[in-house]
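Only one protein chain is missing; all other protein chains are in place.
== chain A ==
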Amino acid sequence: MSYLTVENAKTLIQNGHATKCPPAKNGFITNALHDSKASKDMCNGSISNGNGAFHHSKKEQPLTILSRLNVMSSNLFYFFWKHFRRLFSRHSSKSKPHLNGSACKMQESHSDPDEWKSRESFEAPSVYVVATTMLGFTMVMLLNALSRFIYAPKVAVENKNRKGYAPLYNKFDLFYSQYVYRRVKDCWNRPICSVPGVEVELKDRVSHDSNWTFQFSGTTSKCINLGSYNYLGFAENSGPSIEAVKETIKTYGVSLCSSPSEYGLSPLHFELEKLTARFLGVDDAIIFGMGFGTNVLNLPCILSEGCLVFSDEKNHASLILSLRLSKASITVFKHNNMKDLERKLRTAIIKGQPKTGKPWKKILVIVEGVYSMEGSIVHLPQLLKLKEKYKVYLYVDEAHSVGALGPGGRGVTEYFGIDPKKIDILMGTFTKSFNAAGGYLAGSQEVIDYIRRNSHGTHYAPSMSPPIMRQISTTMQIIMGEDGTDEGQRRIGQLRKNIRYFRQKLHQIGVIIFGNDNSPVVPLMVYLFSKLHIVLKEFKERNVAVVGVGFPAAPLYMGRLRFCISAGHTKEQLDTAIGIIAEFADQFGLKYSKKPRFEGEIKYEDVKV
């Protein structure tokens, strides 16, 4: 087994380099290599040696069964890809080649001066990349399926007294988590032991049994943090908000031990709800102890049978779960594609409810402000036009956009210069820009009153913890400038500058980044499953904390890194990170982008916001 793999890999590496194929192939090779221990070491070796260990040995190897399989399946994939390409490249039509950032400003001569605000890019990968990615994934699955026969699970086995019970998991899930996900497990759930600020201290861990178990090695490593949702840099353990929180702990303790409908309210609640409403520019707001729960506890009470919901395909799990809990019908539309939405809206209204043909009771469109995996910003102006024409209601989840978008940090409405009252329900979380916990719903008095009466959260869940409320209100006041300083404005400006700079620089490197130029979430496409793994590992070695998203959280062939930019990042930190990304882009072949690049030097000082 191991012989086959190694030999096979060698052959492919030679072929790959001899024919000057795009370096994407390396990732695929790592896939093949991952399986056997010997080959794994070899792979790591080759990479730390600058990926050059095999370059010079040109001896041809006979084709083994496995490489024959590779070629066969890659051909099959190629055919598949060619014919079904449209299915995959739904984004490609949107990706007008343009220069990112300041370079593209020069080209702006459109009738709509705000067009740039919703300009986004989802550059489609080449056929070759998709084929190798799928192939790579197939290989990982095949080889791990083999290794499952050889190595029995070492930990986490079912209790003996449950023999004869129906299996708790289906076979594939178990296989995927035990044999596929386990191989890359070390790159997720990394424990930290400091505040998750712009720098974060990771607790180093090692595994002596191929990631079945981990042990702490006793050391820590300080990393530049490009992984936490710390958009405004409030993840700090000192400063005005921490002092205020401390005082609150002293007066209120950490919990009121009761739900808001019983004795779970304090003056802080009223203050925070009023402040949130004022901050967002709407009538009223209601707060809950968990952002995820804000969706899950409340959407079901607005929706009933006979309602129709249009949900963006990239919507967050909390939205999907809450729709599942409601009895409403659900239609999914293509990500940020207003044409698709309009077409589906028309059909839905014209046809009415299935079977009965009765008109729908109401239609709710659910979108997010900034999409956390795609880095795109909702096309709100177009959406509002649809809202007016088709009389639908709008629910915008601003988890990632509140604080991070708009000149005053008020989210996506302010970013587009739209009156927030035009949106029926604004939802957001306090976990990100405010470095706290919980979520809010905001809107007209009528809507919020209804939610207040009927929300599952006000009756069945304990109210928000007072110190956490205090953290939110102090940071919110800082953002609004009500603390008497311009600290909030400074952070917002810094964040915008950092985002622009970082995105422009990455684009110049030639990697594919997704989304809007002004979005704080920057996904960098890696595609290959095991390339993702190796890149994540290497980032850790170089003391940069980044997040990788692979299957099943992202589509199979769309593995990506995700950077979250913070106002706290200094130019030096960003430059260090960018330098490392540029290096890795060469080393691992991440320069997939075919767009024209801006050649000149991008200066931090000159970045326009």
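Here, a residue touches a chain if its C-beta (ideal position, glycine included) is under 8 Å from a C-beta of that chain, and two chains touch if they have at least 3 such contacts; residues count from 1.
Here is the rule we use: contacts and distances are computed from a predicted model.
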item: Protein name, per the UniProt record, of whichever chain is missing from view ("Dolichol-phosphate mannosyltransferase subunit 3", "Serine palmitoyltransferase 1", "Adenylyltransferase and sulfurtransferase MOCS3" or "Casein kinase II subunit beta"); value: "Serine palmitoyltransferase 1"
item: Chain not shown: contacting residue from A:K344, A:R452 or A:K571; value: A:R452
item: Selected from A:K222, A:R278 or A:R346 as touching the chain missing from the view; value: A:R346
item: Omitted-chain contact residue, chosen from A:N435, A:N518 or A:Q573; value: A:N435
item: Among A:R119, A:R183 or A:H316, residue touching the chain not depicted; value: A:H316
item: Residue ranges of chain A at the interface with the undisplayed chain; value: 68, 71-72, 75-76, 155-159, 161-162, 164-169, 173, 177, 181, 188-197, 200, 202-203, 225, 227-230, 235-238, 241-242, 245-246, 249-258, 261-267, 269-270, 284, 289-293, 296-297, 301-302, 316-318, 321, 324-325, 346, 349-350, 359-364, 389-393, 424-425, 429-432, 434-437, 445-447, 449-454, 456-457, 459-462, 465, 467-468, 471, 545, 547
